[in-house]
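Have a look at the structure below before the remarks.
One protein chain omitted, others in place.
Moving on, here comes subunit A:
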């Protein structure tokens, strides 16, 4: 009680000090709190800004990967691939066309009704659109070589209804309009074709008002409304670029799909590198941290120095060694080319922080250095090992340089990062097909994210505190 009483005047004096500005201009408590809140707010805002900056580019790239034209300018945040109304329309049209509501397609038995409305300014005449299921030969030779069936060879189009109406035009006046409905049928047998392209051409000045499925592009200066696929199915509409990555990465000579091979190769190479790096880095790190041997300082200096050497410097010699070992175009060539100095450093630092008492207790019980390392230290080093493994996996997965140099043939031997380069070149005329590139890039990210999500808790899971109790 006495103590509390003794403190009370001091606290009151302190309150008085901050409440009224002193001779050195102390800030009132309210103002101080406001300043603290303001600092907190700005800090929070800066963090939100950084998150938006990094995550925002990721989100925009993902949205672009869904678009038919990823490079469209200006960038639209609302487009058919993310509109539920378009999903339902695409599912309905896909089902009508005989390809199913999910992935669509145009197959035998298709009986599809499609409507669209055009309008003209008052006083002008509405013309009937000239419609066609065009033969869309892909420009890219890869897609062209793979495309053997065309919807145009099987489709029959007929007008089933024309409903005249009026709509409010851009000038606010009522414009005469007509809603046309066509029936598209699949004549006879034949294969299920992925795409049902459709075009409707009208004279200039006649404006497309709406359609059952959002138009893919307006061509010929607004005259031709062009749908790249009238029966996409819901998933086919949203993930068309992703489906193309799967379907158009094919080894022309063998006919096998390449993307699964690229993912598998990347995974095996990353796993191989992780195993070697973790094994060697933990052994070297423990030796440098605990064992006393001649030249240990020099070895450590060499490890540090080697971190400053970019891999390109040793590129030629490494390449020639791998060539002479006959490891070109094999995953082993890429697995054995790695640098692990940073990992050794990480493990050395971890082992140096490991309580010596535990090791000494094991040695007092008669354990050898190897037994101490294997049965005492290593089980407790799991967080460092997992951290090293994640970093090594990420670096190996994202490695472009060595796979690009060492792997060239056959196409199924590439890693996913090098394979993505071939997507870049598949655009007709040699320019990039960014839809494919973006979709492929996002698929390649997925395994790294999964690995990180599975193992991230292990990084902070440390049992050392329990060990020294």
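The rule is short, and it goes like this: contacts are C-beta pairs under 8 Å (C-beta built on N, C-alpha and C of every residue); 3 or more make two chains touch, one makes a residue touch a chain; residues count from 1.
As a convention for this text, contacts and distances are computed from a predicted model.
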Among "Carbohydrate ABC transporter substrate-binding protein (CUT1 family)", "Cytochrome b", "NADH-quinone oxidoreductase subunit B" or "Aspartyl/glutamyl-tRNA(Asn/Gln) amidotransferase subunit B", the UniProt name of the subunit that does not appear here: "Carbohydrate ABC transporter substrate-binding protein (CUT1 family)"
Listed residues A:62, A:332 or A:404, member touching the removed chain: A:404
Residue in contact with the excluded chain [from A:134, A:190 or A:447]: A:134
Touching the absent chain when the full complex is considered, from A:185, A:224 or A:266: A:224
Sole residue of A:328, A:363, A:378 or A:445 that reaches the chain not shown, by the stated touch rule: A:328
Options A:46, A:320, A:361 or A:450, residue touching the unrepresented chain: A:320
Residues from subunit A at the interface with the omitted partner, ascending: 73, 134, 136-142, 144-145, 197, 199, 201, 204, 219-221, 223-224, 226, 252-253, 319-320, 323, 328, 404-405, 408-411, 414, 418-419, 421-422, 424-431
